[in-house]
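Left out: one protein chain. Kept in place: all the others.
Up next, chain A:
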Amino acid sequence: MASTSPDSTAPENGPRTYTEAIRTRSDDALAALLRARPDLATPSPSTLRSLAARASSRTSLERALAHADARTLQVLESVLVLADEDRPLTPAGVVEALGAGAAAGDTDATGDDAADDDAAGDDAAGDGGVVRRVLGDLLDAGLLWDAGADAEPDLRPCPGLAEALGPYPAGLGPARPAEDRPPHPDLDSLPRGAREILDALTWGPPVGVVPPPSSAARQVVEALVDAGLLIRTDARHVVLPRDVGLLLRGGRTHPSPDVAPPRPDGRSIAPATVDAESASAALDLVRYVGLLVAAWEDTPPPVLRSGGLGVRDLRRTALALGCDEPTAASVVELAAAAGIVADDGDAPPSYRPTTVADAWEEQDDADRWALLASAWATSRRTPWIVGSRDERGTVRAPLAPDLHRAWVPRLRTRVLEALDAQPATALDLDGVLRVLRWHTPRAVPPEQAVAGLLDAARLLGVTGAGALSAAGRALLAHLRPAAPGADDDTGDRAVAAATASVGAGDGAGDGAGDGEGGAGSAEVARPGPAAAMRAALPTEVDEVLLQGDLTGIVPGRPSQALARLVERAADVESRGAATTVRFSVASVTRALDHGTTAEELLDDLAHRSRSGVPQPLEYLVRDTARRHEAVRVGTAGSYVRAADPTTLAGLAEDPRLASLGLVRLAPTVLAAAVPAAELHEALRSRGLLSALEGPDGRVLSARLRRPPRLERAAGSRGPTRPGPRPDVVPGADQAEARAALVARLRAAERGEPTAVDRLATRATDRDTPPRTGPVRHAERAPAATPGQVPAPPPGEPGDTVAVLADALRDGRLVWIEMVGPRGTLERRALKPLRLDGGRLRALDPDREAELTVAVHRIAGVEPADE
């Protein structure tokens, strides 16, 4: 419908088609087109014809419309609707149809050129001027074209625009050829109820449902259809045709021009309050990051295998920061964005503070904040989705590598601009969304993202009490050059460049010391974010009011040194414009642990206190210091003690014994760094007749020199009771073992007693009294005496398994004979832990090791004595 109709009365010297209009553009106009729609230039079109084709392609149009604001869309709709009319469409016609002319009728009469209005300025031109300017931009962008001659413009929409804008532009129904229209519709002599129906459809949507048959309304609707004022589209619907709609609207396409972004109602906040809130948020954030660095320095949290910070580590971090988990997640993200913490790349990897953190900690609050804020300004991270689940149902972790989106910086700029548009006003989420929706009605940003960005802005102090702060505005100023018409690719690059300038400008300013305007910045007189924040921060105080109830109050923002002092030596009770702290034994101990002495601490405090250190506090510090380090703890490998100090004289100083690391603890006690046996040998070799003693102070005999394995085995059975010799299979007995195996194999052939039976037999055969284990076992199987019951063959897996299962259930030791890797039989006392899949997992208490044995390698099992 947008193509030039054959009966149109285009002036002879105007272009006849869109393509022609593009082709006849001047070079400047073409450049303007490419500037307005950068996507047309990549890849470079080969001809102007193909440029025109691309400019009117659905993809490119959709893209252009996605960036269009509500005002532009309105103008486009208006042109689209009106261009169907037979007469040439002038800018004045559009202005009138939008209702934008009423406010500025006089300008309409004089200026019909958008450029004139532009020069005249917004105030003079009013809404009409705005509409004209939009028309000019749309012509530049090739979304409209001018079919008229120089003096008499005839605006036409770009082909394909109607499809791109969708059905019912401006809420108007379909256009119909002139011959189908009723010649002179008489709107005044309509049947009763007809006007109401038309009114309901006038401002769209133009489609109505046909009332049920034989109702009064149905008759009216039918009368309207007959009169040509409505069109039946199908059995159930009617539509108000465009010409009738326009007639009912009095030639207007829109009820009112939507020329300016909405200004949602918000609480108005005094700028001083905004900046104060912003500063306090900034200080909190800087403190959080400081705590984060300290916490992660102590215990670097591991990086999840899929990347990111684990739930438990996040919780621990939140605890260390003293904030909730979402805030902690944001803080972690900000610190990482600023490079203050990073994945250390070790195996296994963990997050640690970086060297940036070192430099950062040396800076003042404003600079520290600026680093975080500028990192945020360009960050593509989307921390607001932390805690939600992805498609696979996994919880998204902070710092996870996939938490970024390319559009985040652009949306952030737009959110900040929406706030900037209404200074000293606190906009809520809905307000901001309303503004954003006006700017791009066809590409509404996700609410969650906007909420997330607003939250981050609040956390950073870019906003204060919900309004953009001075520091936030300075941050935005550095982002701005890239904002208008930013495209996906170029936009981000430009933003990055802009932020680089934030850093550079600030750096220069800070180097100068006063931070007032970046010295190196080309754009002078625009204070960097750091300087803006510095101006908002309350003045530093270096004084603490110490009181008799062991509290201290810093009546303002503490200087860095003072902050360090009070954080270390006292517990903070309340933060805000002032900091109140309380000294306690624990807090003073903390300071002493950091190497401060009581004198230094008192001096430091007295120095900063107007009225000296109150006596109770002095007592507290001195009392704590007196008890501090009164009990000492150290590491020692062994000790030497003697009844007579002279015996030990000179030992600690003997250079030949230096390797022992002897330290005199008391005249009769020395501690050594080496194990007792080594110490003992060394002292013996020096000629001291030392003896080893046990924990009970009794002298140990030579038992200590036994082979370790034996010693432990003996230990497990108790040192004094000589038990039966553990049945290790010694080398000499291998022949016997072989023989036993042969015997067992034979027995198996014959169907002789099982391991259980043999055990019972052995127990009764022995002259030692039967031990509890076998007896109990024998009681459990009283019939199992040899010869009485035909038993399954020994070593039969079923039998083995049964004994093992018993042992497993009772948690008892069993003797297991198994075929070792070299085919020899080994006999070991094991404690079965698990039996399945043909494998036995068991604990060898003597070797303190777990082992897994295939059941088929087990030659025999019998319960072990306790």
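The working rule: contacts are C-beta pairs under 8 Å (C-beta built on N, C-alpha and C of every residue); 3 or more make two chains touch, one makes a residue touch a chain; residues count from 1.
Note that in this section contacts and distances are computed from a predicted model.
Engineer: Which of the following names does UniProt give to the chain that is not shown: "ABC transporter permease", "Cell division protein FtsX", "FAD-binding protein" or "DNA 3'-5' helicase"?
Structural biologist: "DNA 3'-5' helicase"
Engineer: Where the complex has a chain not shown, which of A:66, A:395 or A:577 is the residue touching it?
Structural biologist: Of the candidates A:66, A:395 or A:577, A:577 is in touch with the missing chain.
Engineer: With respect to the chain omitted from the figure, which of A:41, A:66, A:178 or A:272 is a touching residue?
Structural biologist: The single option touching the absent chain is A:272.
Engineer: Out of A:61, A:130, A:175 or A:465, which is the one that touches the chain we can't see?
Structural biologist: In the full complex, the listed residue that touches the missing chain is A:465.
Engineer: Out of A:247, A:545, A:674 or A:819, which is the one that touches the chain we can't see?
Structural biologist: Missing-chain contact among the listed residues: A:545.
Engineer: Could you list which residues of chain A touch the chain missing from the display?
Structural biologist: 269-270, 272-273, 275-277, 280, 464-465, 538, 545-551, 553, 555-556, 574-578, 580, 611, 614-616, 619, 623, 627
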